[in-house]
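Below: one structure in structure tokens.
A single protein chain has been removed from this complex, and every other one stays in its place.
Then we have chain A:
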Amino acid sequence: MTTEPKPSDGSLIGASVARQEDPRLVSGRGRFTDDLRLPGMLYAQFVRSRVAHGTVTSLDLAPVLEVPGVVAAYSADDLKLVDITARLDRPVSEFVPTGMPVLARDRVRYAGEPLAVVVARDPYAAEDGVEAAKVEYDLRQPVTSAAQALAPEATLVHDEAPANTLLDVSMFATEGIDEVFAEAGHVVTVNTSTGRQNALPLETRGAVAEWDDRDRQLSLTTSSQVPHQVRTVAAACLGMDESAVRVIVPDMGGGFGLKCVVGREEIVTAAAALRLRRPVKWTEDRKDALTASFLGREQHYDARAAFSAEGRLLALDADIVCDMGAYSCYPFTAGIEPMMASSEMPSVYRLPAYRVRARAVTTNKAPSAPYRGVSRPQYVQVVERLFERAARELGMDAVELRRRNLITEFPYTGVNNVTYDPGSYLESLNLCEQTMRDEGWYELRERAAAEGRHLGIGYSCFSERTGYGSKAFAQRKMEVVPGFDISEVRMDVSGALVVTTGTMSHGQSHETTFAQIAASELGLELSRVRVHQGDTNRVTYGWGTYASRSVSIGGSAVRRAARQLGEKLCAIAAARWDVPVAEVELGRAAVRHRADGAQLTFAELADVAYLKSHLLPPELEPGLSETASFDVSTDGTFSNATHGTVVELHPGTGQVEILRYVCVEDCGVAINPRVVDGQTRGGIAQGVAGALFERITYDDQGEPSATSFMDYKVPTALETPEVSVHHLETPCAFTETGAKGVGEGGTIGAPAAVLNAVNDALTPTGVELDSTPVTPETVARALEHAS
């Protein structure tokens, strides 16, 4: 099943072609939201809560209007927008829906929550206006940690959510699991916490809204991974027909999940533009992006695993608490992290018994969005730590222990009721370990130890469910169920192609990879295919780009639509030659007659379809445009990988230096291997950031401590390792291209591999670390402890 990727056979699938996006982006000609300037445009900024929890007793915007350049200021009372409410189809005992007011009304639930919008003639005046607002609060006790949230008598963040719990589900509980633990030879535990992080797209959020009188449509340009969901929510909040809202997404400076939920500020920007009948732009500054946008990843695990004496995994039991901050994000809800962890935590191992309880708690912090990997970096970290700990207890090599437990027969239906399609779990582990051995890292580790240095080798094995279809999301009981995507493939009169998609590239290179898919299907040159995305007027509905869904689902829709178009081109040619359609086939930018080799070029066929439609037989419509959708009716398709890394710990400074990083990944058919490498390396960089550097913290009053890059350590080129990426290829059986998603894997595997390597290096000290980020202080203390 698994093979090394083949060189391209002339098809564009599997070719590392140059990116279509690059010429404009390296020339400063990209068009990002903040680049947009419209005649008469005004600029918005937000008055935000200075306190983490309180009741607003007075909001005085009159002084704002005295500020030179300020045109208007609106509060919730002025705009009267409908709340954004994300729901699950679950009883209140499991899930409590909570509205997120578009502007806070009387209650504020985190420092930075938007209270009012100030609109001015230039961005500086808007900032001046914000400073002039006078807000008074009755303070409430802020809830700043999950432990506080769950404590008896805790202050409630939402009055309707007892125990500050928005979601409390036990999705799996194998009968007899307690007996398994009681009788097992070895039980190991891991209690761990992971730091709250900011996904941190370099481009902050932003929006430009205007009422288009001619189209009688609100035009909302915004930096969003989910244009159609923004349209749905904007229409609902503003009380408009959805067709009266057009969401446009131009070039995007990253998203990583932070922009796959609907933000409040983009809706307010639209409301202000409607009020004023002038274009309004909002560009988030970095302070707001760090403190008041969407965060993620703060989770706590209390997990144990039972193993037999031979090293068979027998049972896994986990209690998971996710600190989701102040509100449920749309459309996923605050359940996104705990439900993801619950359903996927068995990971790549054969597991007979599983029990999990997972909760989403609400606190007075900026809300969470599904950041790249969503819970998987965390549970992989926990599961891989359990394996390392079990290996120590069993006196067994941890790689060998994994080998004994990896899923090797596919399809495999797990105790979590998920069916895993074929992957290369064992092969990727073997190749990764072999690479480390061949490169001599094991010998180096021994030599270094003899010299008193602290080197450690760590691995992580995981798979990543990609291509979540509507079935998988429906199983999570989302009220709004993502899944399908739609593509239109249109050929123009000259025989060139325009592909339209409901997915939304924000760095993933879809203009290139989707063009490769369509061009390959039709035998066109890549330069004759253009990909259009980010315009809700052009696609009836779509679900955007997140959850590594775009190439597997969106790309499949593209291929289907392209295939349908090819069929129509063949039908036109067959009609022109008056032969059965079975006698013709697609050639290179042409349809060929199989027997005599005669051909009609696409341009000649398009000429008929558009300019000489009287020549078409009655059963063929004029024009060349085909639309297709794709959904996944199975449990999705699993990419997999093994990461291996070598770290050196430096006494004194506590620095964790990454000396080597190897990733063996399998995402099925790689449409563009260089793009896959890029996604993998970039993902690993973010995973390393979570393992060693980034953490959003708050003081006991709920004041965020990181308001700039001086306080939030984003790794630079000096902290980020070079990564060798090896590809295996187990094609997906049910996507149209054999591709699986690859956007998140790097981020998922890195924290566990780094943490395991750190612990390996710490072995002589007896200290074991399970939580991230691993700070220099922790490492320095551990090394001191030893000496």
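Everything that follows uses one rule, which is that a contact is a pair of C-beta atoms (placed from the backbone, for glycine too) under 8 Å apart; a residue touches a chain by one contact, two chains touch by 3 or more; residues count from 1.
Here is the rule we go by: contacts and distances are computed from a predicted model.
S.K.: Out of "Transcriptional regulator", "(2Fe-2S)-binding protein", "Putative alpha-xyloside ABC transporter, permease component" or "MrpA C-terminal/MbhD domain-containing protein", what name does the UniProt record list for the absent chain?
M.R.: "(2Fe-2S)-binding protein"
S.K.: I'm checking contacts with the chain that's been left out. Which of A:Y110, A:W211, A:F256 or A:F514 qualifies?
M.R.: Answer from the full complex: A:F256 touches the omitted chain.
S.K.: Among A:D213, A:E722 or A:E777, choose the residue that contacts the chain missing from this document, as touch is defined above.
M.R.: Missing-chain contact among the listed residues: A:E722.
S.K.: Just the residue numbers, please: which parts of chain A touch the chain that's not shown?
M.R.: Output for chain A: 18-19, 21-23, 25-32, 34-35, 37, 61-62, 65, 68-74, 78, 121-125, 200-204, 251-254, 256, 276, 285-286, 506-509, 674-675, 677-678, 681-682, 684-686, 708-710, 714, 716-718, 720, 722-723.
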